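One protein chain is absent from this view; the other protein chains keep their places.
Moving on to chain A:
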Amino acid sequence: MSDTPRAMRQPLGLKIGSAAFLAFWCLLAAFPIVWITLMSFKSPVDAFAANPFDVILGPVTRDRGNGLSTLDLILGIAVLFFALKLAFTWLPRRVTDWSPKGQVWAGWIIGAMAYAVAFIFVFFVILPAILGVLNPILGPLGAPIIGLTTEHYQTIWVERGFYNNFVNSLIVTGGTVTISLTVGTLAGYGLARSGSNIAFWLLIMALVFRALPHSVLLAGYLPVFVNSAEILRPILGENAPTLYGQPLAVITVLVSINQPFTIWMLRSFFQNIPNELDEAARVDGCTHFQAFRWVIMPVMWPGVITTGLFSFLLAYNDYLITALLLDGTNQTMVPAIAGFFNRETTTTDQVVAVAAAVSIIAPLFLLVMVFQRQIVSGLTAGAVKG
């Protein structure tokens, strides 16, 4: 504080005002998400109780025999705390030590997966087993105080087959991110290094395409996709596929819709890399493509990761395109949860839908936690330069 000039310091009233505003905003930002997460762990009577404390403490859920004791809470929070701490200190060191040079990203993927599996094993298998033995011995410390049940998650994931939708989501988002980035980095590099008029017009065209409502394009895709077998038969013969309902078709559509944004963003990242770097490589005898592959790409990872995050969000969050272009068996998570609405006749169904919604949010929550810095820097790089 001491290095701030006195005149720049805020008067007390303003300080309190802005702190109060921030506290209010944080409450507003987090409340709906926190609240539906709480609801998803309670039995329906508690989830829609009139008294907010009943939703938090869940007396009915507890009386039905699903609850956490003081010991459960203490141990659970301790394990979570150490798991997080290890994830941010021990894991990065291990990953950099173990993975071969230049392939740290692959090491991260394997490391993160192994860590996640280990965590699930400890938290959901070992910990309950230990607590099952300890709780009856400890008397009042082991008696349940907060009602909590995972039955809705079991209903959604096991009985309603949400697992399939999750796999479909993974396929669609994985495909979209990979193809988007491959195609986008090439175009972004080309656009960043070319000052020609055509490059400018391409960017303007991309901007106009970015503005198009997606339903405009869908009206064009649907007839072609539904009748694709007939249209493609003269070219591909009898085995011509019907594109409607295929994940691959949806991936291609999502990649194309996302291209305008991807190339704008990657272009601004490439522009931050000095031109001298390519020129040096070219002097050493590289072609443009070799310079791109061996010299520019290794320093581009932050930009690629950020753009990948946004492509991921687009594909993961999409409802309009996946709802219209995928049929029931291939549906991703977001349109699938909208399908629950029709069955939502009882309060139990409603809480099951809440649990499904929380299941969809959970990966996003992790994503922000891990990649917060990239998201912020990516947004700002895209805005300030774009």
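Note that a residue touches a chain if its C-beta (ideal position, glycine included) is under 8 Å from a C-beta of that chain, and two chains touch if they have at least 3 such contacts; residues count from 1.
Basically, contacts and distances are computed from a predicted model.
Among the names given as "2-oxoglutarate oxidoreductase subunit KorB", "Sugar ABC transporter permease", "histidine kinase" or "Fumarate hydratase", UniProt records the absent chain under the name "Sugar ABC transporter permease".
Per the touch definition above, the residue from A:120, A:138, A:222 or A:299 contacting the chain not shown is A:222.
The missing chain lies against chain A, touching residues 5, 7-8, 10, 14-15, 18-19, 21-22, 25-26, 28-30, 32-33, 35-36, 39, 48, 50, 52, 55, 182-184, 186-187, 189-191, 193-194, 196, 198-200, 202, 204-224, 252-253, 255-257, 259-260, 263, 288-289, 292, 313, 316-317, 319-320, 324, 334, 337-338, 341, 350, 353-354, 357, 360-361, 364-365, 367-369, 372, 375-376, 379-380, 383-384, 386.
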